[in-house]
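With one protein chain withheld, the remaining protein chains of the complex are depicted in position.
Naming follows writing order (A and B), and every chain is counted from residue 1.
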Amino acid sequence: MTSIRRDILIGLVCLALAVALPFAMPGRYVITQSTLFFIWAIVVVQWNLVLGIGGIFSLAQMALFATGAYATAMLGFYWKVPMLAAIPMAGVITVAVGMLIGLACLRLRGPYVALLTLAIAQVMYVLIVNDTDCFTTTGGCMPLFGGVRGIGQFGDIGLRALFPSKWYVAHYYVGLALLAVAVTISIIVIRGPLGLAFRALRDNPGYAMSRGISRFKYQLWIFAVSAFFTGIAGGFYAIHFRVVGPTVFSFSTLLFLIAMIVIGGLGSIWGPLLGAAVLMLADEGMRELSDYRNIGLGLLLAVFVIAWPNGLNGWLQRSRASRN
Amino acid sequence: MDVLIQIVASGLTLGAMYAVATIGLSLVYGSLNMLNMAHGAILTLGGYICYAAIVHAGLHPALALLAAAFVCALVGLMIYFSAALPLLRAENFETNIFIATIGIGSVIENLMLKGFGPYPIPQPLAVDGQVVIGNVHIPLQNVFILGVAIVLMVGVAILLQRTSAGRAIRATSMNREAAQLMGVRVGRIYAQVLALSGALAAVSGIMISSIATLTPVMGGDPMLKAFIVCVVAGLGNVYGAVVAAIALGLLEAATQYVLGVRWSFATLLLLVILVLIWRPYGLFGKQQVVRL
Partner (left out) sequence: MAEATLEIVDASAGYAGRIVLDAIKLSARKGELTAIVGPNGHGKSTLLKAISGLVPVTSGEIYLDGLRIDRLRPDQIVERGVIQVPQGDLLFPAMTVHENLLMGAYANSDGLAERLDFVFTLLPKLKERRNQTAGTLSGGERRMCGIGRGLMAGGEVLMLDEPSLGLAPIVIEQIYEVIFNLRREGRTILLVEENAERIAEHADMIHLLDNGRIAWSGLGAELMARPEIVETYLGV
């Protein structure tokens, strides 16, 4: 079976299971947590493209996610843009911001990129949190970016009005659809010409460059693609939770997401998704131990990188190889 | 005039603290190509150990400082043996150690959160009194910090320049293979550098907490600034880092005065981004020749 066929098969099976889930487990908690899983999975799958395929050590993914969320909220709040238009617009805005960050970073070597992107995320956070000047006073003092409290009341995509009692199920399917598109794009990138170009650049940089494969150009491309879906995920996050605040920049979220990628398997198609599922489930299973959550996450992250750098995906592949 | 003195005085104090926080980071990057993301947590740990040693164990402040440096040096060694050593044997060391130390840093930080709680604690290691220059009152604590920092920096410079062990550290960071051919046991150098870096981080953590307060997350901000300094100076360039740290401290004091605390960090970052676009390998860094 060719790898692309296998990917399609795995994807369809997962999709079918996910479509069936609300019928099998209709509880509201399970459904909303799964929706959150879809959101993080989109971010992680797109981040994996930048990190694992493009080889760009960018930590700006949460900043891009926040850009999408804030753009959606602000478009709705200040200009009353309907959400169905605001979310794609936010995606485009995120691409613009992503390209800007990309242009600033991509000429730098790996560790410099990590530091610079981390610093950019931090400065966005500081600017939002420290801003206390009232930008508008309608409905109380509110800074331009909402300050510490964040922005609310910017509209909805209308599913809450359409399905008053089952809106969360509707959101579940929206999230699932977005994730399906994000994964499809990720498969196309990894198995397609872009992925090929990056493999060429990694395996034989001299030859690849002599054939006119420009790392810079491809890195910018992959940055833009991943920024778009990350921004859309941010927009969906905004309407799902009805409020966007600076907590999206929190370090523990960053830790949570990076752990998903590493534990699942950096650079693989299904690894990050698997990692996201495993960590979301583990998080649920250990609610009482939430005090130790970040200690556990930190340990897991370190142990996986040191002992199993290819993550769970690496295990699966090895066991498949030994069966054949 | 008074304003200028004020800015220079607080800028130098800030710069001195950043310099001490940065030296270790830069040394580690220089010799191992390792960005130690646990540096901020180690720095905070130093502050808490000093606090605990004075308040709970009743140690003399000088001994408490040594104890903190010692414990953090041990943490540095632990990071070497548990993470750096195994990762050096595999591929992609730079990326993997970065991720691994993010994890380790989170573990240390959250252990402190469990142990000491989330609320700010004052650092007991402090000196009272002030000196007056013109009309400006400068706390003696700031002078003390500056003094300790200068002593440490001179000490590190002597170690690096004048001793055989220091030369071996520099040799390793210039060319690992050549250093091995001179009979340098690079594994031992790595361990030493991480231990030294831990001890320096502890001292800078104590300094920083003595003019602010102790909280489990206090290391994040100085670590980010130390990284900025390293990036501006060119990663691994220790002496450039000291210059850049002091420049950053002065700049921060000046922007805080002119623009207010709120905008100073953003301004600094903007500056760094511009520097990096202008000179991608830092102000004092040299482009590494990539051979194909």
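A few remarks follow.
Throughout what follows, a contact is a pair of C-beta atoms (placed from the backbone, for glycine too) under 8 Å apart; a residue touches a chain by one contact, two chains touch by 3 or more.
Not measured: the values here are computed from a predicted model.
One chain is not displayed; in the complete assembly it touches the shown chains B. Per the touch definition above, the residue from B:A38, B:V148 or B:A171 contacting the chain not shown is B:A171. In the complete complex, the residue from B:A57, B:L74 or B:M182 that touches the missing chain is B:M182. With the whole complex as reference, residues 164, 167-168, 170-171, 174-175, 177-185 of subunit B touch the missing chain.
As a working rule, only the chains that are shown with their structure count from here on.
Between subunit A and subunit B the centroid-to-centroid distance comes to 32 Å (mean Cα coordinates, whole Å).
Subunit B meets subunit A in the complex at residues 29, 33, 35, 82-83, 86-87, 90, 92, 94-96, 98-107, 109-111, 114, 220, 224, 227-228, 230-231, 235, 261-262, 265-266, 269, 272-273, 276-277, 280-281, 288, 290, 292. Residues 57, 104, 107-112, 114-116, 118-120, 122-123, 126-127, 130-131, 205-206, 209, 251-252, 255, 258-259, 262, 291-292, 294-295, 297-303, 305-307, 309 of subunit A are the ones touching subunit B in the complex.
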